[in-house]
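Structure, as structure tokens:
Heads up, one of the protein chains got dropped from this complex, but the rest are sitting where they should.
The chains carry the letters A, B and C, assigned in the order they are written, with residues numbered from 1 in each.
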Amino acid sequence: MNLTLSEEQLALQETLNRFVAKDYSFKTRHDIIGSATGISAPHWAQFAELGLLALPFAETYGGLGGSAVDTMLVMEAMGRGLMVEPYLATVVLAGGLLRDAGSEAQKELWLPQIADGSLLMGFAHYETGGRYEIDRVATRAQRTGGGYVLNGTKTFVLHGAQANQLIVSALDIHDAQPAGTLSLFMVDPNAEGVNIHAYVTQDNLRAAEISFTDVKLDDHSLLGEAHAVPALPTIERVLDAANAALCAEAVGAMEALNQATLEYLKTRKQFGVPIGSFQALQHRMVDMFTAAEQARSMAILASIRMQSANAAERRWACAAAKVLVSESARLVGQQAVQLHGGMGVTDELNISHYFKRLTAICATFGDADYHLGYVSDSLLAA
Amino acid sequence: MNLTLSEEQLALQETLNRFVAKDYSFKTRHDIIGSATGISAPHWAQFAELGLLALPFAETYGGLGGSAVDTMLVMEAMGRGLMVEPYLATVVLAGGLLRDAGSEAQKELWLPQIADGSLLMGFAHYETGGRYEIDRVATRAQRTGGGYVLNGTKTFVLHGAQANQLIVSALDIHDAQPAGTLSLFMVDPNAEGVNIHAYVTQDNLRAAEISFTDVKLDDHSLLGEAHAVPALPTIERVLDAANAALCAEAVGAMEALNQATLEYLKTRKQFGVPIGSFQALQHRMVDMFTAAEQARSMAILASIRMQSANAAERRWACAAAKVLVSESARLVGQQAVQLHGGMGVTDELNISHYFKRLTAICATFGDADYHLGYVSDSLLAA
Amino acid sequence: MNLDPSESEQVFRAEVRAFIERELPDDIRQTVLMGRELAKEDYLRWQRILYKRGWGAPGWPTAFGGTGWNAVEKHIFDEETTTAGAPGQIAFGLAMVAPVIMAYGTPAQQQRFLPRILSGEDWWCQGYSEPGSGSDLASLKMRAELAHDAENGNHYILNGQKTWNTLGQHADWIFCLVRTNIEGRPQAGISFVLVDMKSTGITVRPIIMLDGGHEINDVFFDNVKVPIANRIGEENKGWSYAKFLLGHERTGLALIGQSKRVLKRLKNMAALERANGRPLIENQRFRDRIARVEIDLTALDMTMMRLLSAGEGKPLGPEVSMLKIRGTEILQVLTELSMMACGHAGLASLPQAWKPGWTGVPIGYAHTPPMAGVYFNMRKLSIFGGSNEIQKNIVSQMILGL
Partner (left out) sequence: MNLDPSESEQVFRAEVRAFIERELPDDIRQTVLMGRELAKEDYLRWQRILYKRGWGAPGWPTAFGGTGWNAVEKHIFDEETTTAGAPGQIAFGLAMVAPVIMAYGTPAQQQRFLPRILSGEDWWCQGYSEPGSGSDLASLKMRAELAHDAENGNHYILNGQKTWNTLGQHADWIFCLVRTNIEGRPQAGISFVLVDMKSTGITVRPIIMLDGGHEINDVFFDNVKVPIANRIGEENKGWSYAKFLLGHERTGLALIGQSKRVLKRLKNMAALERANGRPLIENQRFRDRIARVEIDLTALDMTMMRLLSAGEGKPLGPEVSMLKIRGTEILQVLTELSMMACGHAGLASLPQAWKPGWTGVPIGYAHTPPMAGVYFNMRKLSIFGGSNEIQKNIVSQMILGL
């Protein structure tokens, strides 16, 4: 057992901390979220320069061969800095799918572009009619002579309108398989028939609803070598990775919120004394600190288990982490606002922005109830 | 709308308060729970004298024609005084079944005996293999020429070993109805084949497991006129009444606990000041007070709805009350112990006895999860 | 004990209900029920409708043109209007400054101000909190210095800043606590003055809320002249008028009508939303959450009725703090569940969809767009109007004697 960071990881953490402190102020972020694309190309270039975009990929593809723990460190900094760039969508989700399921040619083509910062990607997977279920896909990719025709609608595609390439889950349908096989396709968002309805999210990220109407895909669009690997386990794995990443991001945001709240308790005076001298508030702050520490432990567990060959062990850890992190995030977010009083509910302070990001994290890729379902049902299997 | 007590009810409440204060001290109770039967005949005689045992019955049967709200007042005093006499078993459960489902002859025979204190009764209903489900009855009453033969085992019969008569739920089985019809039977606990395994409960009440092996019942044993009224709705109603009564008892116990805890906070000194000057404990006490007030409101609602002709409305109110009262009882019980520190976990103070009674109430005739199920599922019907 | 309404309560409720059915404009009702944003004119329209019916001031005695209703009638009126989707009446004039003017104002002040509050002609706002004085209100610093000139006669000159001013951008008047004496106990140097918002030297600066909405402001006072005739009662006695006002601010804090309205919407939402292709309400975990908060709301409603019944129509005491704590917690849970019900779709921010008359295509269902914002906004409930921590202190001291 070793739960300390390596020398390299400490250096990475230090770099990230410096980056957030120096280059990603609340003011900077304010300008970025107000911009047309809602993300910053110069900052993304810095991400690339720092090697963050290359982290989880093998060196063959221009990567650095990092682990899920390295991703955790990046995501924690995303949380601390409330950074809005599409690291999750591009590197963790799409990059993860390419890495785990792409053909050699696809990996060689796309991964270096992710790593050098020239390619933004999105993963179009969820559909309406469901909630957070992973396997509810009705989008159809009908085989034709030289490729596929794609029809369907995807919802909540993170940074879908910013992406240069999309990965889309759909049923691969042909005469021999009329019900279809769940598959993944590379789709050019500029292709005819792709309609993107972009919107800003509650926490000032960007997302989109994307519909596909008779979109023509060529033969090479299918991710991987003709169903050599089933798509569902790949999707499960990448969504586990995304949830592990979200947990880490939440931990970063909670730590920043707790730090700000503690500072406020020490400096804000009422009745002639710092409000931090009131025992009820002290104990509340202890609860928030404790919740964040437990959340950090579970985020670490999820990242470690992302490297497990045992899918059930991995899924359990990611689901359990999301449950605990969500509940911690709820407590810390709500109470940080509460303890800041009126200032906490204004747009002017970063407090409310952390609170909103934490709230959104709880509702992204499965809420606490959804993930508790997995942990709970695994008791039946035992 | 009128949620105040009538003159008569205020007088009854006053009488009950005096009785508890004067005749049912912690020491008196200590002697009673240590006795062989675990109940006090002289106190029961006083109950009769005060008219408590006659309350819910019509005047025709020696009763006083009282309402569920009157029962609530009695049960609240039971809770405040931690009284262990079989009011619930005899008056609310068995008395309620007789009143609601008994034949004229049965009511004339038994109700006056309950009212004058000469008859203790028990309701043998729950069976093993289930949890709190109301309709899981496997006990069989096979019709014979002149009556029935009863076989089966009942669990958690409150005051079953103290009762002079039992009401037993069983399937009335005959050739035309081999699956049986759920029915209720009067059974003499001294009859041959009745085996009573008596025990003390965690909160110093008494209960029993009772088995029936080829117990012969005569034709008049069937409660009511040969299935004129189906038994299940009657059982549901009386268990609602029992839960409403338990809610009221819990409210009495919570109020006593809160009063004792508040007193302790004001008098117990540490660090040179009363511990009630610590804000964290003050706010805890506010939570306990608030919980008890909400519980009281729901106990009142349940009692009022016991008089509703609409069974769904009645069941909803009793289930909802049991959920909220259970959670309040848990909070108040646990925190009263906590705030009393070491003293709270000793047998010497009444604090732990209240705590144990509240804990037992939560687990009697359905716990919070069970009753939440009813309330929750009623959202589907809507 | 019974929950059956008395003959007169029944008649009264039916009358209120019929009135709402007839008079509440449908566009306003829809805006409220969908959780969208009301315009100033919406509030005013409804106030004028009430005024015309003689119900402009449910909390006032008849002598001042109020309804003279007792606490039970006020509760019924509140509940019926709120659950039906009527806008809340703006409290700052009707429920806050008006009782102070009635109790401590001169006849001239009463005649000047009260009728215009009743009719909706004057919109009032509040000038209590300052940046350094939130829970510790008595530490307020805004100065009012006596002066005299030919044009204004005896007047105060106000300098300072008020904050957490609600809807002051719409207001014609503001009532302020100001410091007229800097010596002695802080409470002893405060006066209560009424200030015309059109006065020279007043600047209203929006504070944007976390949901993007503009409902609160900073109000800056730069040498604002206020005639001495606009002072309520005696100089330096403002603290006691302020405390009187805070006692009157507390009606309706249990938010029971609002919670019932949101609960009803939540149930409808849970029937529409889908989990794994089935109605969300069939998901036991989510259904349990609705059931649990419905029970809490029922308990609070019963508690309110118990207190009203025991109080025989009189205003409630410090128990109101308990109602406020539970009421805000419950409404916060309800708005949180409403957001949760929307799943991923609730994460889309479409502020334009909050506006009345919006006809765009929502992400999710028609109910979806405002839900997250409403949840965010409702965090204020446990902060404004005396934070829940302050309310617990009140219960602890005034009821429990700790």
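As a working rule, a contact is a pair of C-beta atoms (placed from the backbone, for glycine too) under 8 Å apart; a residue touches a chain by one contact, two chains touch by 3 or more.
Everything numeric here is computed off the predicted structure, so don't read it as measured data.
As a test of the contact rule: which chains in view would the missing one touch?
Displayed chains contacted by the hidden chain, ordered by label: A, B, C.
Just one of B:Tyr61, B:Tyr87 or B:Tyr126 touches the chain that is missing; which is it?
B:Tyr126
Considering the complete complex, identify which of B:Gly122, B:Gly276 or B:Gly344 is in touch with the unshown chain.
The single option touching the absent chain is B:Gly344.
Applying the definition given at the start, please give the residues of chain C touching the unseen chain.
Touch with the absent chain occurs at residues 284-285, 288.
Write the list of chain B residues that the hidden chain touches.
Where chain B meets the chain not shown: residues 126, 128-133, 136, 155-156, 197, 199-204, 207, 209, 269-272, 278, 280-281, 334, 337-338, 341-342, 344-348, 352-353, 355-356, 359-360, 363-364, 367, 369, 372-373.
Of the residues in chain A, which ones touch the absent chain?
Listed in rising order, the touching residues are 1-5, 69, 262, 265-266, 276-277, 279, 282-283, 285-286, 289-290, 293-298, 300-301, 303-304, 320, 323-324, 372, 375-380, 382.
By our rule, only the chains that are shown with their structure count from here on.
From chain A, which chain is the farthest off, judged by mean CA positions?
B
Calculate how many whole Å lie between the centre of chain B and the centre of chain C, each centre taken as the average of the chain's C-alpha atoms.
Distance between chain centres, rounded to whole Å: 44 Å.
State, to the nearest whole Å, the distance from the C-alpha centre of chain A to the C-alpha centre of chain B.
Their C-alpha centroids are separated by 53 Å.
Mind pulling the residue numbers of chain A that touch at least two other chains?
Chain A, residues with two or more chain partners: 278, 280.
Pull out every residue in chain C that's touching 2 or more other chains.
389, 392
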